[in-house]
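Worksheet: one structure, shown below.
Here the complex is missing a single protein chain, while all its other protein chains stay put.
Up next is chain A:
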């Protein structure tokens, strides 16, 4: 942990895992969706389900989906704000396999009709981990910049994307590749030490065999 993980974060209480982490999961999901959230189905698991309301986990997730960060004083009032924006949401329960007790599954629909399903955990200290995206398992934190590329499950795409990142002077910190056997597509998640320029993302997206590419700025 770095020095400011210990002396921090600055956050709205009461719990770094159940409140700050939940806001962060909402915020990362909102960014991954790439547009305003119209509908959200929020399914809590484990300890999030058992003690979430008392910790404001429900309000925290909604706050994140509205684009708020963990220190936003409007977090306790997120339901009212979401209602004003016309967001619809439901809460429920989920039994998720092999995840941390503090986990949640989000099914989101954006204003243009775009869909995204996320499974994420909040193991403590406000840190989070995105475990699944649209049914494909992954792992990244959102702390440092990340590039997410959906591609055809065929040779050469990882090398091509990595080479474009190298050209832009970007160092890869970690990478994870997973594939969906059903439709022959794969997703690569590359955590990087530097912010990824929009231009590089577009170049990767325009390569043959790439379905879509998106980047997320680091949040630390």
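Observations on the model:
Please note the rule applied: contacts are C-beta pairs under 8 Å (C-beta built on N, C-alpha and C of every residue); 3 or more make two chains touch, one makes a residue touch a chain; residues count from 1.
Everything that follows uses one rule, which is that contacts and distances are computed from a predicted model.
For the omitted chain of this complex, the UniProt record lists the protein as "L-serine dehydratase", which is one of "Lactate utilization protein", "Sarcosine oxidase subunit delta", "L-serine dehydratase" or "ATP-binding cassette domain-containing protein".
Among A:76, A:110 or A:209, only A:76 touches the chain left out of the display. Between the chain not shown and the residues A:55, A:105 or A:150, the one that touches is A:55. Where chain A meets the omitted chain, the residues involved are 1-17, 19-20, 44, 47, 49-56, 58-59, 71, 73, 75-76, 90-93, 124-126.
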